[in-house]
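Contents: one structure, followed by commentary.
The other protein chains are all here in position, but one chain of the complex has been omitted.
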Amino acid sequence: MAELVGLAEGIAALVHDGDTIALEGFTHLIPVAAGQEIIRQGRRDLTLARMTPDIVYDQMIGAGCARRLVFAWGGNPGVGSLHRLRDAVEHGWPAPLELEEHSHAGMANRYAAGASGLPFAVLRGYTGTDLVRHTTTLSTVTCPFTGEVLAAVPALNPDVAVIHAQRADRRGNVQLWGITGVQKEAVLAAKRSLVTVEEVVDALDRRPGAIVLPWWVVTAIAVTPGGARPSYAQGYYDRDNRYYRDWDAISRDRDSFTGWLDRHVVGVR
Amino acid sequence: MAELVGLAEGIAALVHDGDTIALEGFTHLIPVAAGQEIIRQGRRDLTLARMTPDIVYDQMIGAGCARRLVFAWGGNPGVGSLHRLRDAVEHGWPAPLELEEHSHAGMANRYAAGASGLPFAVLRGYTGTDLVRHTTTLSTVTCPFTGEVLAAVPALNPDVAVIHAQRADRRGNVQLWGITGVQKEAVLAAKRSLVTVEEVVDALDRRPGAIVLPWWVVTAIAVTPGGARPSYAQGYYDRDNRYYRDWDAISRDRDSFTGWLDRHVVGVR
Amino acid sequence: MTFTAEEVMTVAAARALVGRTSCFVGIGLPSTAANLARRLHAPDLVLVYESGAIGAKPARLPLSIGDGELAETADAVVSVPEIFNYWLQPGRIDVGFLSAAQLDRFGNLNTTVVGGDYRHPQTRLPGAGGAPEIAAACREVILIVRQSRRTFVERVDFVTSVGFGAGPGDRERLGLHGRGPGLVITDLGVLEPDPTSCELTLTRLHPGVDLAAVTAATGWRLAVAPELGVTPEPTADELAVLRDLVERSSR
Partner (left out) sequence: MTFTAEEVMTVAAARALVGRTSCFVGIGLPSTAANLARRLHAPDLVLVYESGAIGAKPARLPLSIGDGELAETADAVVSVPEIFNYWLQPGRIDVGFLSAAQLDRFGNLNTTVVGGDYRHPQTRLPGAGGAPEIAAACREVILIVRQSRRTFVERVDFVTSVGFGAGPGDRERLGLHGRGPGLVITDLGVLEPDPTSCELTLTRLHPGVDLAAVTAATGWRLAVAPELGVTPEPTADELAVLRDLVERSSR
């Protein structure tokens, strides 16, 4: 529990071909470095779960790691489309991508059910939308007290959750603050977890708005400064908005994407 | 929304005979002063909801405010029985008390469902216990994905939630920290809410472990220093363990309780 | 004073927030409008972002719904499950701001796929995000959509978020607690649902826009209110604050 590892070593040990993995981080603290390490290690047939697939999943999909995407919103926030995701869905390049599509509320509740050891969650959602006709992991349940019919979504329990946090202490307690998204739920729902952190400190002083994931629910921690770039790590660095804008042109074309991937991911290390 | 009132005025405006009210605070920040004001104002036929009825509900039950108790654990923490609660249940004094009995997990989820605008919550609980035979607000629901049968509890949406918090700002944003229990859920689940606070400050600086209830979900705030005594308000005063121990003798006997009530509650102000 | 169609649209949206307590904000035009409203017409307006920031007061327009400034300036930051379950779902939020790639006469929205079929779409859009539940649960929904025959369509290719469904009574039948779209603000004018038929009806033109331009930009036979109003021109103050906001945010 909460072993300190190198990033490459951690990915090799925890992420296997065919796994269902969740890289979470809601705009903030996106574990991009971990995603790129998964690309470098050539993982295949992954089911990628994430509320908001953004550039990190665009890169993984373009690199051919993914067989299936479980998601709610797949775009480049504030910029536009994810071209690699679109190419996979629209043209099957580099491989066809199955979609399991939910809403944010549904995804959040799927992780929460997973973290709670429940097989499903109940919410008001989806009613009247066409998601009902296309998403098989969607059903209804009747309130035994009022007779009201509500939406039901199955728990999401990834094989591995990967998140990025500001820091950990030497025991492996992980601390994150700012927008903390659904990361606690993802880690608690997953069978294994890898947390990349900006730094390891002797002791975690308490911080306003911080949550702590205790050492005994975290599998491995990899010190990875800048591991959330181009997203941001509150208190460490800002969002690189320019990277997001530039990604639009880089990713629009297969060749330019492949060239970028070779230069900036595969060839690095 | 978030009107600043006097305690007596706030109770008079928000708590009516026959209401379902929830005074919450898990050991910490128990709104005792508010409970005693309800006694002073002679409210009757209340349904009292609370995860852990302790001395404040013992006093309200002994004073004849309650018709029904919705709860999970009714004791004097670390000391023993609640004698007024027992007298009401065992001998109908001063009035019979109906019980709606749950577990902590069930009560917490009832409030959470109430706060979520759902008619019920799902949990793993109660199975095999005799609560199933006696508690009517308890049922089961079948997972539409796995077929597993789970416990279901109805949402708890009190007419009024009453809590105590360390402080509020002038707009009515309420801040509490330390053990924050189920207070957020109780306030969000209730139709109206009254928050007693140690003090009102110009601005809430951020605090580790603090939660904030924004002004637009709080009905009224009453400045009530010491309003959680003999429980404690982290950062303001400690738990008066002696009061809890002394309560055992005071409450054991109807006459000594009535005398205490006259001297310390009814006659005060 | 000159102004663009986009500026009129943004100002009209900001004005629509007068008297509201809280607003669930997505990124883009909704965020610009809500932040403009907080500076001008509704200083106490509570901005709620789906990233969990409640009462955010950003000085710049965030590029994403989870920018650091949102958390730093918020009254409270909660988890993503909490923002949807405790705050959006019970109908606590007055107004939900939404946009879409396609919209039909009943205010149903598509942000999922255009053309082809769902498994093999011509264009894959980002998907639902928070929209279906915002559309369902907010007391009222304001739509901000640039108007064209491509966006204002007879039939959306995919119902991502429900407006009035197939017409009157559908929201109730579906158990959607919010009132649905109360206002559609475009770059040409303003549409409101007819109280009886629920069909979106043009009620106002933006300054300098003529009716023919609006009907030409609508993919169905557009209903027009008998007394068609005109949006008051953006004031100098509104334009100055808006331009300052946009200018500061592009730095």
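Per-chain numbering from 1; labels A, B and C assigned in written order.
We adopt the following convention: a contact is a pair of C-beta atoms (placed from the backbone, for glycine too) under 8 Å apart; a residue touches a chain by one contact, two chains touch by 3 or more.
Predicted, not measured: the structure shown is a model, and the values here were computed from it.
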Among the chains in view, which touch the chain not shown? A, B
Tell me which of B:G125, B:P158, B:G172 or B:P214 is the one touching the absent chain. B:G125
Among the options A:T52, A:S116 or A:S251, which residue touches the chain absent from this view? A:S116
Where the complex has a chain not shown, which of A:N173, A:S193 or A:T224 is the residue touching it? A:N173
Please identify which residue in B:S103, B:N157, B:S193 or B:T219 touches the non-displayed chain. B:S103
Residues from chain B at the interface with the omitted partner, ascending: 26-28, 51-52, 71-75, 77-78, 81-82, 85-86, 89-90, 101-105, 108-109, 111-112, 123-131, 134, 148-149, 178-182, 184-185, 209, 232, 234, 238-239, 241, 244
Considering the whole complex, not just the chains shown, which residues of chain A touch the missing one? 1, 112, 115-118, 173, 184-185, 188, 211-214, 216-217
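As a convention for this text, only the chains that are shown with their structure count from here on.
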Can you pull out the chain pair that has more C-beta pairs in contact than any other? A-C
Could you please state the distance in Å, as a whole number, between where the Cα atoms of chain B are centred and where those of chain C are centred? 40
For chain B, which residues are shared contacts with two or more other chains? 117-118
Shared-interface residues of chain C (touching two or more other chains) are 85, 89, 137, 177
